[in-house]
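So, chain A:
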Amino acid sequence: MEGLLWEIIKLVIAGLILMIISVLHVAYLTYAERKIVARMQQRLGPNRVGPRGLLQPIADMLKLLTKELIVPYNVDKPIFYLAPFISLVCGATSLALIPLWKTFVLSNINVGILFVLALSSLSAYGIVLSGWSSNSRYAFLGGIRSGAQVISYEIAMGISLLTVVLMAGSMNLQDIVMAQVHSVFKIYLIPQIIAFFVFMVSAVAECNRTPFDLPEAENELVAGYFVEYSGMRFALFYLAEYFGMIVMSALAVTCFLGGWAGPFEVPFIPCFWFLIKIYALLFFYIWIRATLPRYRYDQLMDLGWKILIPLSLANLFVTALIKLII
Partner candidate 1 sequence: MGLAIEINKKQIDEDSWSEHFFINMGPQHPSTHGVLRIFLELDGETIINCDPIIGYLHRGVEKLAENLNYNQGIVLSDRLDYISSAANNVAFALAVERLMGLKVPRRARLLRTIVSEMARICNHLLWLATHALDIGAMTVFLYCFRDREWLLNIFERICGARLTHSYVRVGGVRLDFTSEIVDELYKFTEEFPSRILDYETLIDVNRIWLKRTKGIAVVPLEEAINLGLTGPCLRGSGIAYDVRKYRPYDAYDEVEFVVPTGKTGDTYDRYRVRMEELRQSNSIIRQCLDKLPETEGEPVIAEGAPELCMPEKMKEPVPKPHPKLGAIFKGEPKKWVPVGESFASIESPKGELSVYLVSDGSSKPWRWRIRTPSFVHVSAIPHMSKGHMIADLVAIIGTLDIVLGDSDR
Partner candidate 2 sequence: MNLSVEELQKKFSSVIKEVKRTDYLTLICEREGFVEFMEYLKDNKGFKYLIDLCGVDYLNYPYKDWDERFEVVYHLYNFEAKELIRVKVRVPEDDCWHYSVTPLWKTANWFERECYDMFGIEFKGHPDLRRMLMPYDWKGYPLRKDYPLELDEESEWEVYKELKKRTKGK
């Protein structure tokens, strides 16, 4: 009984720490994005609030918290209220499964990858429902686009992760990291470069980021599914998107880049390599946002069904074949 209580307290504390750290990360990810994109476009970016604009995310948060929550007249109220939460919760829960360190993983379950995939597809419900319940034509189109997009990219992503599972022989994320450490190349990126490519592209599509940001394409659908949201509920969607980015890059790091393992151990800073890798991937997300134009809805589907899925299937087949021979 003592032991169980202690376990629960430990879990809650660890969860809290993880939550605070990840929320801070999300906050400063928005800052980093604005700053980096600004520099790439020869602008300055936020520089008014605090030194070099470092307090900008906090100011934004305060502003969004204090803003009026506008509920349009004809919306489907329960669903309208619920949708941002679905989006955020499903986006953020996956973090609990990511092994940040040898000993630090909130819930080390054996179906880790499946669970992460399930949650990330569930978070599309938030978008679809918000699009539907807003009772706005633009939001509706955004919701439909999102549904189609998530469905088609989920498959490619799942298949590319399947190759990793095949190589590691486990669905437990911790085990996958260990298997990578013991493998020949130390990371799965080198043998599974195609799977990594497919995974990254579909991860960008999953997070609705440029060049696949069709559901919220601001130049066509104004803001897509969250066009009717304001204040904190809008902020929740925003948070969900950035949580999604973090989760997807964490998953990529765990499955392809060797997780927390690095060439040497850095003393006093646990999960140093994990963070470095995750930052690099997040930078990549921001980088392509600053560079690429946006796909069209049907071209996006083409890319998903005609290129990524066959590519990942072929990759899976070859991997399985090699695995069989060796």
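How were these candidates chosen? In short, all candidates are chains of the complex that A comes from, given by their letters.
Assume a residue touches a chain if its C-beta (ideal position, glycine included) is under 8 Å from a C-beta of that chain, and two chains touch if they have at least 3 such contacts; residues count from 1.
All values reported here derive from a predicted model rather than from experimental measurement.
Among the candidates 1 or 2, the one in contact with chain A in this complex is 1.
Residue ranges on chain A touching candidate 1, taken from their complex, read 37, 40-43, 137-138, 141, 210-211, 213-214, 217-222, 289-299.
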